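Of the protein chains in this complex, one is absent; all others appear in place.
Entry: subunit A
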Amino acid sequence: MQIYVNDETRDITSDMLGVALDELGYGKTRIATAVDGTFVPASLRADHRLHEGARLEILAPMQGG
């Protein structure tokens, strides 16, 4: 299945967000996720089903003012 991860096209085998994040290499890193512009808390990732063409945003700590 093809989705967009931070605007880049990626192929994933699992359509469940929790598994897909492992597959994409994020493992247990400190990140937050949103799918199609809606926040998906870490506690709900395992049960969140992705659809073909879903837009997944993966954000992490960064410098800020």
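Criterion: contacts are C-beta pairs under 8 Å (C-beta built on N, C-alpha and C of every residue); 3 or more make two chains touch, one makes a residue touch a chain; residues count from 1.
The rule is short, and it goes like this: contacts and distances are computed from a predicted model.
Visitor: Out of "Carbohydrate ABC transporter permease", "Cytoplasmic protein", "Ferredoxin reductase" or "thiazole synthase", flag the one the UniProt entry gives for the chain missing from this complex.
Guide: Listed in its UniProt record, the absent chain's protein name reads "thiazole synthase".
Visitor: Which of A:Met1, A:Met16 or A:Ile58 sits in contact with the chain that's absent?
Guide: Selected residue, touching the omitted chain: A:Ile58.
Visitor: Given the full complex, what residues of subunit A touch the hidden partner chain?
Guide: 6, 24-26, 29-34, 37-39, 41-42, 57-65
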